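The complex is shown incomplete by one protein chain, all other protein chains being positioned as in the whole.
Residue numbering begins at 1 within each chain, and the chains themselves are lettered A and B in the order written.
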Amino acid sequence: MPVIKNEYQGRKPDEFRILLGLEGHSNARNIQTYIEKGNGYKALEKVLKGGMSPEDVINTVKASGLRGRGGAGFPTGLKWSFVPKGPGEKYLITNFDEGEPGTYKDCYISEVTPHSLVEGKIIASYAIGAQKSYIYIRGEFHNEIRWCAEAIKEAYAAGYLGENIMGSGFTHHMDVYSGAGAYICGEETGLISSLEGKKGQPKLKPPFPAVKGYLGKPTVVNNVESLAVVPWIIHNGPEAYKKFGTEKSPGTKLFNVSGPIARPGCYELPLGYPLMRFINEDCGGLIGGKKLKAIIPGGSSAPALTAKECENLTLDYESIAGAGSMLGSGAIIVIPEDVSMVSVLENLMDFYAHESCGQCTPCREGTGWLYKISKHILKGKGTKTDMDRMYSIANNMRGKTICVLSDAAADPARAIVTKFAHEFEPYLKG
Amino acid sequence: MPVFSPELIKIIEGFLNRYETKRSSILPILHAIQDEKDWISDEDVDTLEKSFGLSAVDVREVLTFYTMYRQQPPKPYRFEVCKSISCWLMGANDTIKTLRLEIEKAEKEGRPLPFEIHGVECLGQCGYAPSTLINKDRHNNVTSEKALQLLKEYSAKELPNAAVHCAAALAAKANK
């Protein structure tokens, strides 16, 4: 059995709320609520008026061990520290292109506490020396676009944005930019291309965005959740944050549960929380008491895990990676026993073929090819050779392209055709 | 009929000055055109080049890359049902099928409904599956039953402005 830290024993998820403290509040999005009930803009005050230098902010975030919540889990403070010091145009962009199937946590943040994001962005911009920041948000998120724009407007009115904020000499401007329907814009350089008014095609690395990003200027792209938790960390200190979570995955994280589960939703949990306890107790298990077949633990790009593989896992980067998958965006998709993994595969491959930007050949051609074969098998027209073929196509798409969309299609395909090979047999001819 | 209304021109000019480069305004401008006209024609793109200095090729690349932009005149309501994994697990395909059948049936009975049905990729509401959008309105937990109810609800409404504009423009063009 996984070890649960003493503090967690017997406690419900809603007792671990750091980021979602305002959840359930009737007027949560309002700046007054945020200030009065959520210690709002106290962290910004501490930074700008309490004499914290940009390095102090970066060091605090580094010390908290906060890892990027978008999927890759790269340490946030370290990412900030790559931006060249000194004067010059720099940009901070929030990646609110939440498009990874299964993920809806950033939408939830903007619904419950958009000012956490705005405050976190101002602090992060101060840390890296950005005069301008954007929230790049999916075009389909009509409500969220409005909520973010309203929060920014309120922050301007309250003097937290604009020229010479709180008399500190720090000037910062913020804007919302809406995408138009492309999963690939969730990749940070694809997002930058899109913000530049282009197709959302990822850029060659090197150069990395911290050196040459938006319009060729140093740019940091951070996930909504990573930024929204920054005010709490600054306000309460890194040690307080590290009380939650595991040594290597400190803090809390938002988890989304979807699929046929009794209580789906967005939960804030300390990292290291036991996966099956979460599914069975907190989320109430599968609808109708169905048996679990598989879990996709980190958004659709994460390789599926069998129910057996899930038994002893905890929700942190290391544990899930150790099982051959990834914590990703924290989107947990449950698949019940009566759903065929052959059709799951076809559904996933359809998604990636539709979303490949078309730039790199192995991804452009490979995603379409995988989709066609999976469709073919699902129709009962496939053979054993088709399965082997899918495996080798997936193998040869991995690690061969500018961004990881190719891997994101290949890895789930490999996992399904190997771990659930027996499910394919009835579909194959001969 | 001028290509863009004076109000739209004002919005376009606002976007052209809002970002660090003119090119960054392409996505917002296309959204704005669509908000007024319901879709974006080659003529619109041509006008963006001739009157506002954006490259027609750049604009067309953007227009054809992103799925939210419509390159053909649409029906007044786009009923978009998420078919990605979480919504699919919760019966999105049934919702889509039900909607398509209903549209087909209404068509046959001579009472065409002002809807197009699309299966779309993840709408970011995976916990409230199946998630849908009707134009810009989000509707979650849209089972087949709820979907049919939404068809009724929206059919009874007055058509959105963009749809009226779009129909008028098409009629004007046909008269030419």
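Note that in this section contacts are C-beta pairs under 8 Å (C-beta built on N, C-alpha and C of every residue); 3 or more make two chains touch, one makes a residue touch a chain.
Following the convention adopted for this analysis, contacts and distances are computed from a predicted model.
**Student:** According to its UniProt record, what is the protein name of the omitted chain, chosen from "Heavy-metal-associated domain-containing protein", "2Fe-2S iron-sulfur cluster binding domain-containing protein", "ABC transporter permease subunit" or "3-isopropylmalate dehydratase"?
**Tutor:** "2Fe-2S iron-sulfur cluster binding domain-containing protein"
**Student:** Which listed residue, B:E20, B:D35 or B:E61, touches the chain dropped from view?
**Tutor:** B:E61
**Student:** Which is it among A:I373, A:M387 or A:A410 that touches the chain not included here?
**Tutor:** A:I373
**Student:** Return the single residue from A:G24, A:G237 or A:G399 that touches the missing chain.
**Tutor:** Of the candidates A:G24, A:G237 or A:G399, A:G399 is in touch with the missing chain.
**Student:** Can you work out which residue in B:V45, B:I134, B:L151 or B:C166 touches the chain that's missing from view?
**Tutor:** Touches the omitted chain: B:V45.
**Student:** Could you tell me which of A:C148, A:I234, A:C360 or A:A413 touches the chain that is not displayed?
**Tutor:** Once the missing chain is taken into account, the touching residue is A:C360.
**Student:** In the full complex, which residues of chain A touch the absent chain?
**Tutor:** Against the missing chain, chain A presents residues 182, 199, 204, 206, 353-362, 364-369, 372-373, 376, 386, 389, 392-393, 396, 399-402.
**Student:** Need a quick check: the contact residues on chain B for the chain that isn't drawn.
**Tutor:** Against the left-out chain, chain B lists 42, 45-46, 55-58, 60-61, 64-65.
Criterion: only the chains that are shown with their structure count from here on.
**Student:** Between chain A and chain B, what distance separates the C-alpha centroids? Give it in angstrom.
**Tutor:** From the centre of chain A to the centre of chain B is 27 Å.
**Student:** Which of the residues in chain A end up touching chain B in this complex?
**Tutor:** Its residues touching chain B are 98-104, 106-107, 132, 138-143, 175, 177-183, 194-200, 214-215, 256-260, 264-266, 296, 300, 331, 333, 335, 339, 344, 347-348, 350-351, 354-355, 357.
**Student:** Quick one: in the complex, what on chain B touches chain A?
**Tutor:** Result: residues 18-28, 30-31, 58, 61-62, 65-69, 83-86, 88-90, 121-129, 133, 136-138 of chain B touch chain A.
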